[in-house]
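Left out: one protein chain. Kept in place: all the others.
For reference, chains read A, B and C in written order, and residue numbers begin at 1 within each chain.
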Amino acid sequence: MVRPGEFAPAHRHTMGAIRFVVEGDGAATVVEGEPLPMEPGDLITTPSWTWHDHINPGDTPIIWLDGADGPMLHYYQAGFGNPYHEPQQPVTKPVGWSRKPYSVLRPQNTPAPKATRNRPPYRYPWKDTEKAFESGAEAPGDPFDGILLRYSDPLSGGATLPTMNCEVQMFRPGEKSRSHRHTYSVIYHAFRGSGTTWIGDEKFAWEQGDSFVVPLWMWHAHENNSREPAILFSINDRPAIEALGFFREEIRE
Amino acid sequence: MVRPGEFAPAHRHTMGAIRFVVEGDGAATVVEGEPLPMEPGDLITTPSWTWHDHINPGDTPIIWLDGADGPMLHYYQAGFGNPYHEPQQPVTKPVGWSRKPYSVLRPQNTPAPKATRNRPPYRYPWKDTEKAFESGAEAPGDPFDGILLRYSDPLSGGATLPTMNCEVQMFRPGEKSRSHRHTYSVIYHAFRGSGTTWIGDEKFAWEQGDSFVVPLWMWHAHENNSREPAILFSINDRPAIEALGFFREEIRE
Amino acid sequence: MVRPGEFAPAHRHTMGAIRFVVEGDGAATVVEGEPLPMEPGDLITTPSWTWHDHINPGDTPIIWLDGADGPMLHYYQAGFGNPYHEPQQPVTKPVGWSRKPYSVLRPQNTPAPKATRNRPPYRYPWKDTEKAFESGAEAPGDPFDGILLRYSDPLSGGATLPTMNCEVQMFRPGEKSRSHRHTYSVIYHAFRGSGTTWIGDEKFAWEQGDSFVVPLWMWHAHENNSREPAILFSINDRPAIEALGFFREEIRE
Partner (left out) sequence: MVRPGEFAPAHRHTMGAIRFVVEGDGAATVVEGEPLPMEPGDLITTPSWTWHDHINPGDTPIIWLDGADGPMLHYYQAGFGNPYHEPQQPVTKPVGWSRKPYSVLRPQNTPAPKATRNRPPYRYPWKDTEKAFESGAEAPGDPFDGILLRYSDPLSGGATLPTMNCEVQMFRPGEKSRSHRHTYSVIYHAFRGSGTTWIGDEKFAWEQGDSFVVPLWMWHAHENNSREPAILFSINDRPAIEALGFFREEIRE
């Protein structure tokens, strides 16, 4: 939470991070000189080694979920970081700057996919997510995940970050998924609506604002037994697990 | 040109093609069951071996530029094609269908980049191109090409088609490019405004509606000596030239 | 053919070329300062824009087959070339130099696959090919091609050159292939033994020293009706056809 008038001093670290905004209005994360507005439902990435700070010039608190590959980085002992030489970095780019180079209309100087290891910071606004859900509302759902959208790297179309995927999924009223398990873990946050999730032999009921975890290799299945669409935001470590050759999945018949 | 009420019968061929709409309103190209509306300035691709037909239910003629890799296909003698078993294919998908899977919010079942050889058909609406130019209007231009946008493959971020790139570029009033040459050819169409282009030792003046060619390995430079922005749409064979290892470029000092 | 004492002056061109040695002993092609010995059955590549010259210090003529992407380069009008400033380039590298960086034991400074567009020159000695055939003599053959080996790019494992593949195949006594056709052409040279090839509705008998062509999209099948193994060396343009998206194949039931 960042209260009105507060700010978090500018810094950078090798840890890659994401923020998913839950509540609030008017705050922004500044990454590499570009303000990324933070509205409820927005996802914002601060990839490894990008300067960033958070500002809240508005008059309501802003609340977001923070996801970071800190534990993995800690395991490999590869953490580095340093503070910016001033409390805040200067704003040098307009709002929307990071969106431009990655549309299907690419400026000539956009690096070719894979030509760079460095990811750009990026904002995925909720209004785009909402529109994507609306247009997919009639589609058949995935057997395990309903209508699921992956926040993909704008440069390559691959994982959100080298270590983590962010996803958001909608279960329509009455929708019920099949059970499967896999060697990556998932942290869920109920953003809209309510439902239940079986994890192993236990049933968990969740509603807006709740968070829960499906640990790796646990059987799990979701159900929306309400009359409203239910939306889950989630973070998983599948990109790391796949890169290392550790991915495995089983489907319950 | 397709006149009101006319249509072109449905067919497919190994030749990949693009259409750039110059004039008209209300017509559409149907590709693989999806209607792609054709407004002035829109670019529409019909990649190799996709069923397509053109309809004009409106009351004005529609005029577009057709670009295809027919000559190359002819050289390699690899042309195939056949008519659809009915004059028109049924419309089975909603307008906008092909846009969805390739945004940064990707449905789970979008194939990974490079996992498929088949390109999706795609529409690049003029209103997006216009917005991209507006937001780049203050940026420093490329030394050879002003503000240039490449219509990139929505799946991989690469070339428009395996054999051809489509590009659109804006020269601001007074903007003048440096001279270079390269081993691919470019066909230009002046979509807005006017200007001049040096090709070898000759100077060509062009204005809206004109087309001209810069043959491979000819020195060339552009200039907008008017008081309005000038916009050139173009097609080139650089992707083929690069894939075969024949790309080469020289810059005039 | 290069006669004893003759040499071909050093030069380079954008045209990529291969030589398959048919007869002779003691000659060499010098590529980028490295002598590549030419023994019967050896394949030697001189990729695009590499300095090369041919020397024959021995006392017998040397005869080889030359394969080059000249026609394709001519079609695209992208041919460049120049003579070396002296008749012969100096020999600056030991025999075997180009083999080293591409074995499974790689020097630290070998460029990563795909990190470079430039291919190294390379020699594929006949004694390795022979050994590969011996060890595969009992294996089931490919339905269309018997025991076929592709001369792969030592850096990436891909095609021999960006435009051409070189292959060598053995049909064992009595071996007979099924019929298929594809959108690339193949030039064959009978290096050992004899056999017959159906091309369309015609049957061609061949024996050591003969050459023949299977034009694109013609049905074809091979047969070794002799008591000795038959070996065909061949060149095809499949890499170009695939890069441009023009590949297609049909199998006769």
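Following the convention adopted for this analysis, a contact is a pair of C-beta atoms (placed from the backbone, for glycine too) under 8 Å apart; a residue touches a chain by one contact, two chains touch by 3 or more.
This one's a predicted model, so the numbers in the text were calculated from it and none came from an experiment.
When the full complex is examined, the chain removed from view is found to touch A, C. The hidden chain makes contact, of the residues A:S48, A:S177 or A:N224, with A:S48.
Among the residues C:A8, C:I63, C:L149 or C:M218, only C:L149 touches the chain that is left out of the figure.
Which of C:P9, C:P71, C:G157 or C:G174 touches the hidden chain is settled by the complete complex: it is C:G157. The chain not shown here is touched by just one of A:A8, A:V22, A:M72 or A:A221, and that residue is A:M72. With the whole complex as reference, residues 14, 16, 48, 69, 72-73, 75-78, 80, 117, 161-163, 183, 216-217, 237, 240-241, 243-246, 248 of chain A touch the missing chain.
For chain C, the residues touching the absent chain in the complete assembly are 96, 100, 102-110, 112-113, 122, 124, 128-129, 132, 135-136, 142, 145, 147-158, 168.
We adopt the following convention: only the chains that are shown with their structure count from here on.
The chains in contact with chain A as well as with chain B do not exist; no chain meets both. Annotation: 38 Å between the Cα-based centres of chain B and chain C. Centre-to-centre spacing of chain A and chain C amounts to 51 Å, using the average Cα coordinate of each chain. Residue numbers of chain C whose C-beta contacts span two or more other chains: none are found.
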